[in-house]
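Some notes on the structure that comes next.
Complex shown without one protein chain; remaining protein chains in place.
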Amino acid sequence: MSKQSEMHLYAPGHSGCPGCGPSNALIQVCDTLGKDIIVVNATGCMEITSSQYPETAWRVPYIHSLFENAPAVASGVAAALKAAGNDHTKVVVIAGDGSTYDIGFGSFSGMLERGDNVLYVCYDNQLYANTGVQKSGATPYGAATTTTVVGKVHKGKETERKPIMEIVAAHGAQYCASASIAYYADLQMKLKKAKAVKGPSFVVIDAPCCLGAGFDGAITMKVSKLSVAARLWFLYEIENGQYKMNFNPANPKPVKEPLELQKRFKHLSPEQIEHIQRMANLNYETLLEKSGMKPPAAPSQPPAPPSQAPPQAPQPTPAKA
Amino acid sequence: MAVNCKLDVVACYPITPTTHLTEELNKYYADGKIPEYITVEAEFSAISALIGASATGARTFTTTGGQGLLYMHEPLFSAAGMRLPIVMLVGNRAVSSPLNIWNDEQDSISQRDTGWIQIYCKNNQEAVDTIPQAFYIAEKILLPVMVCVDGHYLTHAVEQVDVADESIVQKFLPPYKYPLKLDPENPVSLGVYANPTHYQIFREDIMKDMESSKELILEAGKKWGQLTGREYGLIREYMVADADRVIVGVGSLIDNVITVVNELRENGEKVGALHLRVFRPFPREELKKALAGKKVAVIDRDISIGGAAPIFVEVAEALNGTKAEVSSFYGGLGGRGIKRTHIRDVFEKMKKGARREWIATEAPKSAMSG
Partner (left out) sequence: MIIPHAKPGSSTQNLTGEWKAYMPIVTGDKCIKCGICQNFCPEGIMGEVKKIPEIDYEYCKGCSICANECPVKCIAMERVEED
């Protein structure tokens, strides 16, 4: 056994794809949080690639039950530790966006409301990867997936992503952070802060999936960096309701740059790209204002997404009274 | 009684007919007698939380019934597959749709494949005695146990019971130690993913252990008997030995059958009652021994739509080849009472050959009467 393969609390030999963003996130998460944790994992790519009997890549105590119950299982683990008088071991949920935004959302909300002492880490690749790239609540507007297929009538996802940071913060979680695998020093800082919270805390990590989003694994980090630079993903924190932007993309790259690297966006019409650009700018303005970095302006209306419906037949004129 | 078992973590969600139990447990928690009580947002999360807690070395308990039990269906398999000794009290309730809060056993019988041990109590004394036995069995064989108690008939009945006090329970029940508990000092991965080569190995093992839990159930029942004077087994026979006709069932119905048996015996009829206390693991050998060659009627308060009634099917299979004549009577669903007239009727019908039919078929005069 070489010393390199022994170095991390998440071992090599897992079956993540070459260039897998989420696999990199796991190494960062485990190493930063350290040995005194218990990981509760939801079903997903990271669970399947890491723990096929009799092998496991995890070098920390780990439990996986189902796809949608990781937060509830974590509540139970936390309660058992408390009952045993253990106040130092940190319970960490590690779940993808599928579990977090969708099927485990109710369980997640319950855990947050109860104020359980759990650090919730979401590796967000914006799709259901393990089942072959279906849309999730985290999939951005316009993206093609196998359940937002680009066809004659519908052309990719027609709704925006769930604002997960705001949802978690609205539950009263003391610390929420949005991070990226491409900015690992920032990610490590956020994980440490989240760990120190007594109560629920949340870190969502942009962890692009090369196979799912349609790009070569070699540019995984580049895609995340460009997403941040183009205001498609923000590095920020919400600490006790206070917003803080860690990186201010004041001179952003145009959204076209990260979008054109990914096959899931290759079908976008100029109207769709324009919509994405406007939303990126609007989200940026909103975040800037919430972070106290800009005085509040007149509220601007979010633009309506370009109509996907076929043109309407002309309406009959109402009969005169 | 559960509190006397020194619970560590409880996670409950209220649902009729076990709501008052979740409330009682909370009172104990509020007074510091239960260390942790998780007010989960769903029954699904209740059992999930207990999966996490049990795997971390906590003794765990919950209570539910009907829709709540159905909502737990997916994690029930997970808990059993992960070999976690969770104990749950099920207040048997009918299943939607239509919605119905009253008693039958459709909820728990439909969970018979999950890998949970199922023990049915025919009265409240049995219920309070069975809970410590459930922990004893669960923690030795590492299989979760559901203790089933008829909703409303038992959960809302007032009965004088002898609740064994804590000192007896402590003599009976050793402290809980999960062999591979989640611990940074020994970081194993639980709940792994198994491919076709390996998956069946675990399923064969759980089947084997479920079979061998029969001995443990008898051991627990005997040990409890030594401490309290009340012994328990896999089945309980009432005047079966010389009976030519026997009714078999689970739950509170059987005490009613016993009343009818006593009545008919006064008139010289050779009838008997058999309480199927343990449904999982299914006590094939014991049933065969007790009922071989007799006329048997199984009363199922549950159905399998499109097929034969579940308890009947397994009893008939056990008695296959023994010249027993097995009939199936199913009904008493959604709280519709199975009265003594129905039971007398069943004993009569058994004289005339095997049959399969509904029981308690007349609609009651008012919607609320049983």
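For clarity, chains are labelled A and B in written order, and residue numbers in each chain start from 1.
Everything that follows uses one rule, which is that contacts are C-beta pairs under 8 Å (C-beta built on N, C-alpha and C of every residue); 3 or more make two chains touch, one makes a residue touch a chain.
All figures in this text were calculated on a predicted structure; none of them were measured in a lab.
Residue in contact with the omitted chain (choice from A:Ile48, A:Val150, A:Ala170 or A:Met221): A:Met221.
For the chain left out of this panel, the touching residue among A:His14, A:Lys157 or A:Lys190 is A:His14. Checked against the full complex, the one of B:Leu70, B:Ile86 or B:Leu142 touching the unshown chain is B:Leu142.
Of B:Leu21, B:Met82, B:Ala273 or B:Ile359, it is B:Met82 that touches the chain left out of the display. Residues of chain A in contact with the chain left out of this view: 1-8, 10-21, 23-24, 27-28, 50-51, 53-60, 181-182, 184, 216-222. Touching residues on chain B toward the chain that is not drawn are 81-83, 141-142, 179-180, 187-192, 194, 201-202, 205, 209.
Quick note on the criterion: only the chains that are shown with their structure count from here on.
The touching residues of chain B, when paired with chain A in their complex, are 8-9, 11, 35-36, 38-42, 44-46, 48-58, 60, 74-75, 78, 82, 182-184, 186-195, 198. Those residues of chain A that touch chain B in the complex are listed here as 35-38, 40-41, 47-48, 50-54, 56, 58-66, 68-69, 71-84, 89, 106-107, 109-110, 113-114, 116.
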